[in-house]
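Some notes on the structure that comes next.
Shown here: the complex without one of its protein chains, the others still in place.
Right after this comes subunit A.
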Amino acid sequence: MDSYDAPELTPRQDASSRLKDFFIGATPLQKRLESVRKQTSFIPTPPRRKIPQGSQLQEDVDPQKFAVLLHKQWTLYSLTPLYKFSYTDFKEYSKLLTAFIAAEKKKGLAVEVGDDFNIKVIFSTLMGVKGTERDPEAFLVQILSKSQLPSEHKEGKVLWTGWFCCVFGDSLLETVSEDFTCLPLFLANGAETNTAIIGTWFQKTFDCYFRPLAISSFNLSWMAAMWTACKMDHYMATTEFLWSVPCSPHSLDISYAIHPEDAKALWDNVHKTPGEVTQEEVDLFMDCLYSHFHRHFKIHLSATRLVRVSTSVASAHTDGKIKILCPKYLIGVLAYLTELAVFQIE
């Protein structure tokens, strides 16, 4: 049936148990050895994934809180588990990180034009941004500029935002002891220099390691299919793909936008298994887009590199950039990204 030599998979109700069964009884190394031995694909990607539904956990949470997460471009990193991290020490962390940033900037290592040394760092919990009860709470870190005028008590401008989360991270949670907090997905928005400073502090304080998280063309096409599969009341954005063509000496970019209703109609014709997306369906969906394009332009898009996909749910770039547009599917998007982050860590 499937080209992947994965353990028996039967349709599941619960997404977290699906992941658990998939990884049962095998360390990552064992899995890889097995797939090499059986000469199957090196990537242990599940051949099917659940279509994101609006998560139950979100209903008790104020949707306003998510506003800070939406409509912003985030740069993605994977993060190894944090050692001896405590949610009750946020005030302490704020103080330490503020001092660290001020010290780094004074050293002149990372100074930008117009840098204001009057900054404040705030840690806060993001309630409800997780998949199961087992997932640790997500938290947010923000760098704010302190208002210059003492008479103004309001908060200054947000200079940089970063957040840490774990959505359906069971496979990772199982492998670590209690001293560790697993938040494998890190998203940052703001100046690179600030991201670097914050990263350094976290690495020193919690003995963890950040790595930029790129998204392969393979995963981008999965995302395109899954987000097209999501039920939407109304479409905010067109469905768009961007390919980069490896020709020389001049580069060529091809952008292919399709009306979201037409993309959905195409997907509905391709989709057979209720509630899930399979590899075959993703391949067929992309193939239809390729053949429609080829009919007009005689160009084989499959020979080029998919670098960006954009839908009303979210948009993602191969350099590890994501923008989430639809609050209803926030958890669904994060679940996929967490999966990619966990894979990179293991």
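Basically, a residue touches a chain if its C-beta (ideal position, glycine included) is under 8 Å from a C-beta of that chain, and two chains touch if they have at least 3 such contacts; residues count from 1.
FYI, contacts and distances are computed from a predicted model.
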| item | value |
| --- | --- |
| UniProt protein name of the chain not shown, from "RNA polymerase I-specific transcription initiation factor RRN3", "Glutaredoxin domain-containing protein", "Centromere protein N" or "AP-3 complex subunit beta" | "Centromere protein N" |
| Touch criterion as defined above, residue of A:S78, A:T304, A:T318 or A:T338 at the omitted chain | A:T304 |
| Touch with the omitted chain, as defined above, among A:E92, A:D179 or A:D253 | A:D253 |
| Residue in contact with the excluded chain [from A:R211, A:H292 or A:K328] | A:H292 |
| Subunit A residues that touch the omitted chain in the full complex | 238, 245-259, 262, 265-266, 269-270, 284, 287-288, 291-293, 295-300, 303-304 |
